[in-house]
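Quick one: the structure is below, questions incoming.
What you see is the complex with one protein chain gone and the rest in place.
Think of it as A and B in the order they're written, each chain with its own count starting at 1.
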Amino acid sequence: MKELVVNSLKLYYRTRRGTVRAVDEISFKLGRGETLSIVGESGCGKSSTAYALMRILPRNVKELSGSVKLDGEELLDMDEETFRKKIRWKRISMVFQGAMNALNPVMKIGYQIAEPLMVHEGMDKSEALKAAAKVLKDVLLPEDVMEKYQHQLSGGMKQRVVIAMAIIMNPDIVILDEPTSALDVIVQANLMNLLKKLKWERGLSYIFITHDLSLASELSDRLAVMYAGKIVEIGTAEDIYKDPLHPYTNLLISSVPTLRSEKTLKHIPGSPPDLVNPPQGCRFMPRCPYAKKVCNEAPTMIRMEDGRYVMCHLYG
Amino acid sequence: MSTRPLTPKEILKEILRTKSGLIGVIILVLMVVLSIFAVIYTPYDIVNAWNDPVFWQSNPRLAAPEWINIIAGINLPKTIILGHNNFYKSEYYVQIAGLKYVNLRGTFKFQYDYFPSELSLFLKVNYSNKSPLVKVTFVRPDGNMVTLYEGIVESHNSVIYISTDPKIRKRIRTFLEKFTKGEEAYMIYPEIILFAKPDRDMWDADKARVLKGTYELRIEMVGYNPTDTLEAKLIVYGRVYGLVGTDDLRRDLLVGIAWGAPITLAFGLIAAVLISVIQVLLGIISAWFGGIIDEAIQRLSDILLVLPFLPIVILISFIYGVDIWRLLLIVVVLSIVGSTTKVARSIALQVKSEQYVEAAISYGASGWRIIFLYIFPRLLPYTIANIVMVTPSMIFLEAALALIGLIDPRNPTWGRIIADAYDGGAAVHGYWWWILIPASLIILVASAFAMIGYSLDKIVNPRLRER
Partner (left out) sequence: MKIAIIKRAITLVMTLIIATYITVVVANLGGLIDEIIKGQIWEDLVTRLARSPEFSMLTPEEQDRILKQRFEAAIKARGLDQPFIVRTFIYLKDALTLNLGRALFMTSSAGSRSVRAIILERLPQTLLLFTTGTITSCFLGLILGLWIARSPGTLKDKFISMFAIVTQTLPAWFIGIIFILLFAYYLRLTPFGGMVSVPPPSDPFNYALDVLRHLALPLFTWTFTYFGYWAYLTRNMVIQISEEDYILTAKAKGLPESLIIRRHVLRPALPPIITQMAIAIIFSLQGAIITEQVFNWPGLGRILLTAIMTYDAPVVIGVVVIFAYLLVITVFILDILYAILDPRIKIGG
């Protein structure tokens, strides 16, 4: 692939309380071999973005609009069948949040990994299983895992299985939704290393969704900070980490404890806005230490000289 | 995942929040109101009145509800009662002959399109030593007269069953022959012939047509004492009665249903509550104390599971002859453990391992205190859901046993009414009101419980909640 271009992506849900504007016009680009992290608090719309890209939508979806172009081809316009056969898992795959339940409890691991090959490529079972065994090696798991069931594996092992399953068809993009959130730090570190290795070996592009800023900065080339359904800042990881522009990004970074240096931890007061009735102006205003009168108007995405984008009145 | 246990009030609120729960509760409240109404407004001994034939004497047998006339656009007769106020009485004593003459004349209009179902004449005769002579004449609008009865009165209170008395039928056959001119008539139904247009078909239940008009009953008594006198009551039994009709023992089914409501509901609820609470408690005890007690309770529930419930209940009911409250006892005893116990046990095990319970143990709370204050409240929604689901099956259990004839038939429960209906051939003879109306009520109540159970299901099983 050459690039993925997302423009003004919208995903609204219908709920009893009203329309939840989970993803409210976000835009970003992803190039070949790149890792883009989407960072934000829970409920800011990051997972919904992933679902929107994979087009796995629950029943109460109200609107999915905007543009998602993969190498120039518009994905949102495709009919379901075509998308399923050509794109899903073949070109974009996903590693889900909470691998605890992502695997079918009554099917063997090997079969589940091999399944996409059998269905999409029409491979016969023995060939597909051989391919599955090979990819298990790539994620550094022993071959006997093929015959096991998911309840017999540890959390870290399950996560590797899910990653193996996601890469078996050699997709262009792998979306990882909080792949390490339920794991302890050491397993987490191992997994991050594995992800880096796979990216190098196979030329994958990652969309890495997390609330953990430090983790994101470790793996990513670029970072997109999401807040209340909107992307408020997007730029290279280095730039953002060294010099955060948006007040929210700033507060996020200051709230991350570091092991060695002295740092007074700041915490962000208040809570994210209700996505059913988001405020008219800047959505971060109620919690922003720099809030001004002009923030009652909705800010637009401003391009800075170093190529970053910020959505904040402070900069324009 | 620990959630604060719901109080009963909260559970009720949750139930009322769903549409199905709301409808269910409304229906039940209506039934309770009906029950209270029935109990308050009928102060006499319900069970005895229900089983006393005399109480229902002036009702027709197997009568449909009156509103069928409106719906089907037909004109079925209502019961006409000529009480002693409706008779014009003239009496005089002839001293010389030593005879007392009493004449009663009563008239009524009959404008219906269908024949009466039965005719009965009740006589109250006052006499000393010698019984008087009584003659009863039936006068039709077309002027034809039939002498129904002519003879001595046997007792002070006598009933002349005009429809079935063989002597009367003979007289009516004679009357009939004037019009059929010797053709064979198969069945003599006095209530038809007396009211039929005078033609060859007047005996045929299908072909005869009603002679509408004013009918008269003349009763002449000749007695021997000046004080001898006579009162009469003529009942021309109709084919419709009341709101719900009558059964084969002339009982007003509305009354039966109204009286049956509290009994049926009480039986179902009490049995269900006892069984559910006991089973849940045993499940909790099983989980809490573990060890031998747990094993024992588990084995016991296995045994009871294998024993077929219904045949054993039938067996015991048959041997000991049960009434509804003894049945309650038997059912509860046979159901002290069941599948509910197992489910309650596994939930209780979960709760037991939760942190606030562990905390309570560590500060020395006694087992029973923990069970009642901490564990049981968590199982309250499940217990209530269980009660709600078990109540209808208890109601039907009683009905089933009534159907086989094992329950003391004196208590008018809804199940008993339906059992009587089936035994009385309502299904094969088309006495639809006897079956359909009580059945609809049972279905309504069962649905109410089912709907409440459904809304409770969403509370107990949060996965089924719609987002």
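Following the convention adopted for this analysis, contacts are C-beta pairs under 8 Å (C-beta built on N, C-alpha and C of every residue); 3 or more make two chains touch, one makes a residue touch a chain.
Because the structure is a prediction, the values reported are computed rather than measured.
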| item | value |
| --- | --- |
| Option from B:K130, B:K167, B:K207 or B:R299 whose C-beta touches the chain left out | B:R299 |
| Omitted-chain contact residue, chosen from B:L327, B:A399, B:L441 or B:V460 | B:A399 |
| Footprint left on chain A by the chain that the document does not show | 54, 56, 59, 84-85, 87-90, 93-94, 96, 98, 100-107, 115-116, 119-120, 149, 151, 162, 165 |
| Touch residues of chain B, complete complex, unshown partner | 20, 299, 302-303, 305-312, 314-316, 318-319, 389, 392-393, 396, 399-400, 403-404, 418, 421-422, 426-430, 432, 435-436, 439, 442-443, 446-447, 449-451, 453-454, 463-464, 466 |
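The criterion applied here is as follows: only the chains that are shown with their structure count from here on.
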| item | value |
| --- | --- |
| Centre-to-centre distance between chain B and chain A (centres being mean Cα positions), rounded to whole Å | 68 |
